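With one protein chain withheld, the remaining protein chains of the complex are depicted in position.
Right, chain A next:
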Amino acid sequence: MNWLDICDLEEINVLGSRIVSGPKGDIALFRTSADEVFALDDRCPHKGGPLSQGIIYGKRVACPLHNWQIELESGKAVAPDQGCAHRHPTKVENGRVLLALAPHN
């Protein structure tokens, strides 16, 4: 996997996010309270809202436009809503956040 070095973990607020300009649109990086980092395309499966701007809690984010709840690990919307945001693999090594771009099918 082609890991890209993005930023220091400390450059993302706890329960906060940053936007990475990806080749196919913005990618949202989320940091949970347990210092895990997840990456999703910054588009809600509902109406394309910027997930990076939502409130993060547990391992979920609430879309700022219409409050859909999205699972950070899978990108899936929490029932009864249905849909999925495209996810990208991430890892944190030596305090650096690494991202791999997962191709869209």
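Everything below uses one rule, namely that a contact is a pair of C-beta atoms (placed from the backbone, for glycine too) under 8 Å apart; a residue touches a chain by one contact, two chains touch by 3 or more; residues count from 1.
Heads up, the rule we're going with is that contacts and distances are computed from a predicted model.
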Notebook entry, point to check: What name does the UniProt record list for the absent chain among "ATP synthase subunit a", "Rieske 2Fe-2S domain-containing protein", "ABC3 transporter permease C-terminal domain-containing protein" or "Assimilatory nitrite reductase (NAD(P)H) large subunit"?
Noted result: "Assimilatory nitrite reductase (NAD(P)H) large subunit"
Notebook entry, point to check: Of the listed residues A:I19, A:C84 or A:A102, which contacts the missing chain in the full complex?
Noted result: A:I19
Notebook entry, point to check: Among A:L9, A:L65 or A:A102, which residue is in touch with the absent chain?
Noted result: A:L65
Note to self: On chain A, where is the contact patch with the chain that was removed from view?
What the structure shows: 2-7, 11, 13-16, 18-23, 26-27, 33-34, 47-50, 53-58, 60, 62, 64-67, 69, 80
